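With one protein chain removed, the remaining protein chains of the complex are shown where they sit.
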Amino acid sequence: MGQLEWSTDEWLRHLTALPGVAGYEHVSVPEFEKVFGLFADKVERDKMGNVLAWIHGTGPEPRPRALLAAHLDRIGFLVSRVEPGGYLRVVSVGGFDQRTLPGKEVVIHSKPPMNAIFGTKPPHLQKKGEAERVIPLEDLYLDTGQPESVVRRRVPVGTMVMLRQPPVGLLKSRLASPGMDNRSGVAVLVRTLQALRERRPAWDVIAVGTVEEEDGQICVGARTSAEGLKPEIGIAIDVSHGDMPGTREGDTVPLGGGPSLCMGANIHAAVFDGLRSAARAIGLPFSVEVTPANSGTDAMDIQIASLGVATAVLGIPCRYMHTGVEVVEPRDVDRCATLLAHYLASLEPEWRATEVLK
Amino acid sequence: MKPRPGSLDALLKTLVPAYGPPGRETGVRAALRTALRGVGRTREDALGNLHLHLPGSGPRLLLVAAMDAPGVIVTRVESGGTARIDLLGGRGAAEAIGSTVLFADGERALVAYDRPASGKEGGALDSSSLYLATGYDKTAASKRFPVGSVGMLEARLDRLGDQWRASSLDNRAGAAAVAAAVLRSGRIPYDLHVIFTAQSELGSRGAMTGAFGVEPEMAVVVELAHVGEAKDQSPVTLGEGPCIGLKEHGYIAHPQALEMARKAAKAARVPIQYLVREEGSSDAGAVRRAGPGVPTVLIAIPARKTGGPDSLVHARDLERTVDLVVRLLATPPVPKPVPRARTPRRGGK
Partner (left out) sequence: MQAARAAKRSGAPRFEEHLLEAFSNADGPSGWEAPVRALIVSAVRDNVDSLEVDAMGNLVARIDPSGGRSRRGAPHVMLCAHMDEVGFMVTAVEKDGRLRFRRVGGIDPRILLGQVFRIGQNGARGVVGALPAHLLTNNDMNKVTPIEELFLDIGAASRDEALQAISIGDLVAFDTTYESAGRVRKGKAFDDRVGCAVLASLVQKRPPVPVTAVWTVQEEIGTRGAAAAARRVAPDLAIILEGTASGESPGASPEEQQPRMGGGPTITIQDRSLMADARLIDLLAKTAKRRKIPTQWKRPGVGGTDAGRIALSGAGVPAAVVSVACRYIHAPAAYLDIRDPQRVVELVWHALESLRKEWP
């Protein structure tokens, strides 16, 4: 029945099409709720906009909880002002790679939506040396081609702007699209929920589509959802840097090599060991990614929420992060979900992250 | 003639100059307590926040305004009787030059800066270039300004045409607006908590803990937003009304709180502007992520920096901010179903 039998490639195409920068995730939340609802026992939204999808465990009450977090927000822009001539200025939400913007097409999410282009000066009008500089965002502008009166009427300050770039199939089933960060993580949640329905764990598992990971210094959704749920274990699923030329040994993980298991202060040793053992037991390829202090994911905020949480991070290899051509291999997404489902099913009902010595 | 309760002029006159650097907000706390006497129960918490509770039926609403103002702390006294300082708060070093610093016990000193001999400034100034001229020799200065003394940049309220001018308008003007709104309000269909926060200048510290303790269902934060120098083309202008903050660093308006503010502005016929920027930070960012999160909206009073200690605020924007907040407080909440995550408490805190 349609989405129940979708391939991962279809899921990625569907999920990367949904807009939603940090703080504006709510425009797509009904769809996320519907998607999670295909497989979860219960779906709800908390007051900060996080989407929580529950799989009730089989163990005796009170059941410990495992939180799986994948952030719903993606990078994009907000209109900051309309200028004479109808040109629009924007601010960045979440760190889009500014070098890649000149000349790109965008969708302005006004009612109704309008298309626009990041305008550029033609070469013969540029000053000497100008072409050697990266254009900062403050100097970029959007051109809708429409008269100023139309733009002023239809596009209020604060309107969301997303890059307009449909997914592109590459060789080896690889897929390039904006929003792989982190809709590929959301796809992992969907696949994991699907697997857990078949093979229920003893623990309660809550897959959370978190808000506002990309913007600001705090992952707001991760922090607030962990405060509300108080899980024993929290695993963040996010993209990792896939192998690319010009990088150092140890800085990337191989595309097609399966999920990466992060290792560092943000990772609880027992959860890491459990994930690694589960991967080895089922012969699943994976790599180890060393993140000494900061994993740069929702797990940073989950770990220190409430009384503390045992956290881990699973990475989906992704090339060219924070551009419109993020490349992911769907097989890595599947492997990530398979690993999670196996690991969660292996959790003993009595295990707790706190050890009582006396 | 006694000014009517909720008079902004009277509140500004007492709040703007009140002693209250970050972490030592004693004077402004007392001034607020006096101004709000009889309105409701007040208390001071561990960080120095001033809480005012107006119990009522209805959802718990939190109204926030920072009350601290930029200050300095003495780091050492030197052989000439001058004192080296560290700045407390977001004020740039250059802006503090020439200010008088007031200490809690009445001592005063002058923020000074020695220009390099060559006459050329080499790069951005920071607090290590500044010092306090105390007027005393080393022995006397060490006694009167011991290491750790905390002072506030002196603030004097002045009116220039239609605009207020003072160095502590950020955020004494916000605090005055909130106090005025509370004093002018009749019956409020909420369980209202007001927090005048401490240590806001040090990274919204008071807001973080204050909001956590209250666990509100929605929050409104009133602050100043400096919207650029006169020559900038900022879309926000002084005199065109208060801003509703849509986005700042670490803050996005919650859709429901935003809607509430928009509706109140319309009903009160208050013209509003919208604030969208990558930088800037206020207590709103801290309040919204307290505990399991709080739907929050920022009301930002447009202000202009001058390059020196003083900021400028349009008097009309301030009055309209009060009108907006009064209407927000008076409007019963829309009974929109917000699905709540079930959070059964499982021991611990």
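Which chain is which? They are A and B, in the order written, and residues in each are numbered from 1.
Here is the rule we use: a residue touches a chain if its C-beta (ideal position, glycine included) is under 8 Å from a C-beta of that chain, and two chains touch if they have at least 3 such contacts.
Note that the structure is a prediction, hence the values are computed from the model and not measured.
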{"item": "From B:148, B:186 or B:307, residue that would touch the chain that is not displayed", "value": "B:148"}
{"item": "Of A:2, A:103, A:250 or A:283, the residue in touch with the unshown chain", "value": "A:250"}
{"item": "Sole contact to the chain not displayed, among A:35, A:90, A:222 or A:309", "value": "A:309"}
{"item": "Option touching the unshown chain, where A:191, A:268, A:322 or A:335 are the choices", "value": "A:268"}
{"item": "Candidate in contact with the missing chain, chosen from A:5, A:132 or A:355", "value": "A:355"}
{"item": "Where the missing chain touches subunit B, by residue", "value": "22-24, 45-47, 49, 73-79, 86, 88, 127, 147-148, 150, 199, 202, 205-206, 208-210, 212-213, 348-349"}
{"item": "On subunit A, residues whose C-beta touches the chain left out of the figure", "value": "232, 248-251, 263-268, 288, 290, 292-294, 303-310, 353-358"}
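One rule holds for everything that comes next: only the chains that are shown with their structure count from here on.
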{"item": "Centre distance in Å when subunit A and subunit B are each reduced to the mean of their C-alpha atoms", "value": "35"}
{"item": "Residues of subunit A touching subunit B in the complex", "value": "22-24, 26, 44-48, 50, 52, 62, 78-81, 83, 91-93, 156-158, 212, 215-218, 220, 223-225, 227-230, 306-307"}
{"item": "Footprint of subunit A on subunit B - complex, ascending", "value": "217, 233, 235, 246-247, 249-255, 274, 276-278, 285, 288-289, 291-295, 338-343, 346, 348-349"}
